[in-house]
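After the structure tokens below, expect a handful of questions from me.
Only one protein chain is missing; all other protein chains are in place.
Moving on, here comes subunit A:
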Amino acid sequence: MAQPDRGCLQRVKRQEACEGGICLQISALQKKDANRYSCTLGDGETTVAGLTSSQVGKQVEGGEISNWNIVRASNFTCNQINSKHVLMLLDCEVVGEGQAPADAPSTSPKKAPAQNAPQETPAAKKIKMDPDAATLANPPQSPLKPGIDVLPQSAASMQVDAALGSTDAEAKPDAASEPMHTVIKAEEAQAADTPADAPAANDAPAPMESTTQANTPARDAKENRNAQNAQVRTPAAAVKPLGWGSGTPGRGGPTPPSTGPASRGRPVQPIAALNPYNCAWTIQARVASRGNKRSFSRAGQDVSLFSVELVDAQGTQIEATLWREAADKYYDVLDEGKVFYFSRGKVKPANRNYAGVRNDYTISFEKDILVEECTDADDSALSQMQAKLQFISIDRLASQINKKAPVDIIGIVTDTGPLRSIKRKDSSEVAARDVTLVDQSKRTVSVTMWGSAAEEAGGDLEMQGGTNPVLSISCCRVGDYNGVSVSALQRSVVAINPEGPEAAELREWWDTEGISAPTQHAGEGLASARKGSGGSSKGHCQLKDIQKEAHELVPDAKPEYHNVTATVAMIDPSQTLYYQACPDNGRKVVQQGDMWLCEFNGQLYPAMERRYMCLSKCADFTGEVMISFMNQQGDRLLGIRADDIAEYKEGEDTQRYQAIIKQAQWSDWSLVVRSNTSEYNGETRQRFLVQSLEPLDYVKESRRLIQQLVQ
């Protein structure tokens, strides 16, 4: 590679003779007038301001000479003007395409005026103007070889930047943030292509060739790579990707070795190596699944986003979310199954609450995302990009109930339910289908698939009818409906008769013994299964059942509902019994003079109504529990409205009051009790509230009991 003659400028400045001309790197070319350019000439040690003659100027104009080229000046003069040296280039020829060194900015501070645009050739212009350059197809006019997956804009921006002679971030072409991408990419590529370089190749690399002129069509990939390195200096100061990218395990790992222009062996890290502290990485991953694009508004603005699940050749998964511009731009691009290079995302700790992908981290991509389709990954790498599924046997599903982490399951399909439609809270409809799976543990479980999986995969299963295929589903949630139930998620991957040892084993087991083995539902015998089967989720309990042990109490867990038959054993007459409530919303009101102020909505009311807040001890043959009766439930229990009972309670007629209370005691009721676990003053307790109550229907109750006896 041509290099400038180091130290020659020193000699030139001293007016010493230089044989055979000197090699200098030219940069910061700026048109001064008709055919003369000012520039900066560097020899690798120092720089000097330069001026071209008309002849050389023509060369620059014609595109023969451009920034960072190494030129051999055969005829030149060096004068001092105002104590500054100026080297006048009279005659020079390009001997090499250079590369901007890392510390170039200091030597090329000037912003480029628009006049330098003519340096671009029409072809380059075409590329630059290509509005769809963000997509991954190479434009036909590209001087690049096909099969090179280079963002065409990178070529363009690189060209423009080169032409403009500036490596500043400001010198961006109209493609908004593309140059930034190319910068990083360039660096990665540089690392890839200069294995000889030390990892910290940022500082003063040997000048490399640059293809800035599109009129030299036959450039190979390597040169192209290097051309992009024209902007090694990045606006993002903290980047030092080369150290990471080159020579580290990630580099050689998943990508095939460089065999030619088509497979460059980009420096790619394994997803497993991602962490929040390193911001310049590139991963090569397949889009395992893509979530739907959704949007919400915040502060008056609409924010759109979608998530994808990425998996790399090591089988590591990670979730990535694309926001706003990135979401809009790439939603249609990131099709499931395709492989891309991803860069410039933010690695953040994952929020485990959202049943996330099995990774401690998640990636967040915003405007400056860099996505590049990978067309050169060979099949072996591609086939490895499968999330490693860790199957759990059906009998062990019970241990995973309501856990956040998703599970993968595999089993033989014994029954496929019909396609049904569920109405969601927001009135949108979604397709659902249940299938029953069985595995070697001789347990069955019902798996619900949603959306397209229900329709397509489920449809396939329905058609296959009696063949009992093997079904594997990744990322399912385990619930406690019917004891144990499994539900697929949006991003679950459903596979019928998949490859792999587990599927083969299942098939074999089924064919030999499984087909006739007696099976049991995975949820049988579980406490939660008793609550109901195939119908309501409320079964009948005894008071003992609705109380939990202290160590089982989970604060702020979902409230649970139980049916119990109990006797209201005791109502303490001395308790408050009721509170002063707002007629509209039932909240507490405070008396203010003649009016009542509702603290919730701040309104004044002329009158308040009392509402029950009655705590009573309920008992059955298994135990006793304090349960509270509010509002209408209190009305029914005591048989009198709160306002009326207040008259007796607060008035003189305490006997009447006592009588009412007494009458309610020892009454039998069929109750629906809601239990809440909450923390108060450091203590976690269960609170019970009567949701509804009915007088005990003895016939019904007897029948129920007989049922229990007969079974």
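Here is the rule we use: contacts are C-beta pairs under 8 Å (C-beta built on N, C-alpha and C of every residue); 3 or more make two chains touch, one makes a residue touch a chain; residues count from 1.
Heads up, the rule we're going with is that contacts and distances are computed from a predicted model.
J.: Just go with whichever of "WD repeat containing, antisense to TP73", "NAD-dependent epimerase/dehydratase domain-containing protein", "Replication factor A protein 3" or "2-oxoisovalerate dehydrogenase subunit alpha" UniProt uses as the name of the absent chain.
T.: Going by UniProt, the chain not displayed is called "Replication factor A protein 3".
J.: Touching the absent chain in the whole complex: find that residue among A:467, A:512, A:658 or A:702.
T.: Residue touching the absent chain, from the options given: A:702.
J.: What residues on subunit A make contact with the chain left out of this view?
T.: Touch with the absent chain occurs at residues 698-699, 702-703, 706, 709-710.
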